[in-house]
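Here the complex is missing a single protein chain, while all its other protein chains stay put.
Going by the order they are written in, the chains are A, B, C, D and E; count residues from 1 in each one.
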């Protein structure tokens, strides 16, 4: 089992959710985070609207899904195409994949793939 | 060391926290997320209370704790029993376990198990 | 590639962000969480200001960055020194490190280290 | 019924608007104190009172409260405000009085809701306040202000003093709250002592709007823009401040923290206690009432926490106890120079007895009839008092109103 | 122009302050209904109207609306309030009238903004409302209240009845909203039917402040603190409550949930519909108007959702349709005992025709001129109506105003 985490633009969150479901993932969850990468920040005003500064904290949404190894490529491709804004512009986000040792469904005590 | 992450119902969060402590974990942290799984969403109203739709985003709480390998079963069992709502109903949540390579306590620079 | 996650005090978040950047990480994201560890909670009032209780939920900020293995020590050291409050007091936080199998930059489809 | 000159009319329209605003104020005061998952529900208990009470008031409520009737209740002569219009001899006066009094009939049931927030079934609630305003509020209003038995005096000619509704509104609501909290049952999933306010700024906003609106409530009850109204205004402001300060200090000494929720609660307690007194006492009396009510209500709030009755937002502790205390202190501090009636301090012990009669009668009637109403609603199939556990744990907002209080971009 | 005694003056100052407060009320009502990323932007459409309209009003707006002029528009005789000051024969009266009417000129353009929130270019918006208040609002205001053709009557001497602005303010804003929503285009990234209110307490706060302020709007329109004002106050409160209750019940029956947003919307719909009627109908008429307008507007809100025009916050559905309905019902329920004019029910069908003329003329003029203004602004280089996609998706708050509505400690 693997965990796929993607940092995406917040406005993409709900459509990505739908795409993941179509791809057959068992579930997912989303977290609001703020991030910084090549997109160095956003210009905001401080004081009384008297000066503009660049703030590092850009709102992003982290979407996390745990899937069986076979689904990996499908899900990654869906995330790549679904999360791209237009032609792709700085700040579209990243995907990180890691191993999950065990999964449990609390309701039924099912473990492993059946729990996803 | 392993990381145990559980997606649970928000109303279970504080009692689960207490149970974890009793189980002897060194610490934990909680994050508010929204999730979707077999529980397909909640019915909410749009417009001016004029139509009902199903929204995917169900509030859940993610609880994360890093523990030594020995504690794994104890913690998982506690989470399973503590997070079940009544007889267990759809949406009770899931537990995911992964490996942690290293842990550090910032205050003391302690590493490994001692840092948990 | 490794993922470095640090639970820190919220007031340290923005300065830590700057330090990470100086250390050369490709990016990071931050999440507001609440945590409990040796710092057993904060005293808050309930009722109508009529009694004081200890609440487990202490606001913390989780900072996550995925870096190449070589950056590990540098980043950990920066986090340790940057997140310490004064001489170091209970609740300064912890760092957890785990393996990342794959990383993808959504905008360009780049994979691996180039994606960080 | 008074005749209004242009200035009096101006004041009464404003006072009425101010009293209307108290109910949204209450919505925020109560709404800030509950958990986030019940903020919409808590506010809706108040907002629904704004939607329902004015309709009942013009249909039959006013008539039952102020129709001539007998010593205990009015009659149906003014149903749909029959005869109260522009062609009656003193049209303005009557219409204005209907309006002003109607605002009191909104806030009183709304006050009760703090006792059973986070669990009372909303559909039953709508029926409950309809019955309650008809069977509890209208009669008591008639007793005190509609020419009924309390206003006529029991031991002498001078009936119990209640300038702006300490018994009619606050003690009445407090008694009903106690009974309702007990009958609806405790909140599930969250011991009373562990729940903290989810939005303190809302509590401050709500308390401030209540304070602001209370000037209309108290000084408006003079039904004229004159010196007595000014005195009521001053004593109201003074008692509110003194009580807020007292609660803040007590809470600081007792818990080590200077609670904002405590200061806001103190202000409300002071406003409650000065309500019956504001036109009868001077500024010294107001300071004493403000000081003492916070001590009394602080203790009663602590007692309620241990009582086993889940009066969630301490309505009995603040409005019930505070209302009774204020009514009693009105008898103690009444000054002849202000309202023409002497109090205990000026040697008139009899008035304290009248006050006690008013307090006991209001409490007893309100508690008993509220009990009967709730008992009946509890057993009627399809109604019932408490939401089912799943609804309550998941939150009333999403389950009953199909809405969440707050939704962030992205993950939400 | 009226002469005010001290009580009348007191009331008109308060009424003016209350109407001013309606615009922040609207800011919260609308601001709560949009997504979090556009809350500042949505509120700023309203707040900017508070900043811009009073300046225009004293410069030329009042003069165009109330200068003698002809049957269709005023003139420039009162530019910069020339001649209206402390040395004119009736200084107070004139200044007070300028103030009160000026508050209407703030809220009317602000009402329109609900149609195009989350996408209309802010710099263009500032120019739009400048032109709109000059070319649409001032003339219609002149027709109805400035001695223009509608006030003179078309079929008889009695012109269309509009006590407090059902056509001038609400129908007018609703018509402009329909045109603007269509011309600006749909919101990108979020089908209309999936967006939910991001902050329901703000919606309740906003609706409550609107309700509170509306007493100034309606009862203030009598320009005196008298019986007619009291009647307007009572009918306003009654219709608002009845409509809120009706919407709540319909929404409960139709969707299975008792929507707080729905109750708030119902209150606003009731307030809109009673606006033209409040000084002409009695409390029975107010109940009927409140009941019917919620049914009509609920249906029109549903229809708008399917219409393909993204009238984001249903301004046409509530203010346009509700305003027209209220104007019509004014003709139906007008009671001679209240305002001296009979309505359809009392056998005077002619007044309904006058009302229809007022409705159609206002709708047509407002829609056409709004269309022309927006068309011109759309083609001027550097202006344009809709923000670019990137700005819209990322949110107008941060991109246009350099601010985010809410920032938490830590990660934010």
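The rule is short, and it goes like this: a residue touches a chain if its C-beta (ideal position, glycine included) is under 8 Å from a C-beta of that chain, and two chains touch if they have at least 3 such contacts.
Just so we're clear, the structure is a prediction, and the values are computed from it rather than from any experiment.
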Contact set of the excluded chain (shown chains only): A, B, C, D, E
Candidate in contact with the missing chain, chosen from C:6, C:20 or C:33: C:33
Given D:59, D:127, D:154 or D:200, the one touching the chain that is not displayed: D:200
Contact set of chain B toward the excluded chain (per top definition): 10-11, 13, 30-32, 59-62
Touching residues (missing chain, whole complex) on chain A: 43-53, 55
Residues from chain D at the interface with the omitted partner, ascending: 5-8, 10-11, 14, 18, 35-37, 196-201, 204-205, 207-209, 211-212, 215-216, 219, 224-231, 233-234, 237-238, 240-242, 244-245, 248, 252, 255-261, 263-264, 266-267, 282-284, 287, 337-338, 395
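As a convention for this text, only the chains that are shown with their structure count from here on.
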For chain C and chain E, chains touching each: A, B, D
Recurring contact interface, reference C-E, options B-E, A-D or B-D [over half identical by residue number]: A-D
Chain D and chain E, separation of their C-alpha mean positions in angstrom: 33
Where chain A touches two or more other chains, by residue: 10-11, 14, 30-34, 57, 59-60, 62, 89, 98-99
Junction residues of chain E, two or more chains touched: 37, 194, 196, 248, 255-257, 259-261, 263, 411-412
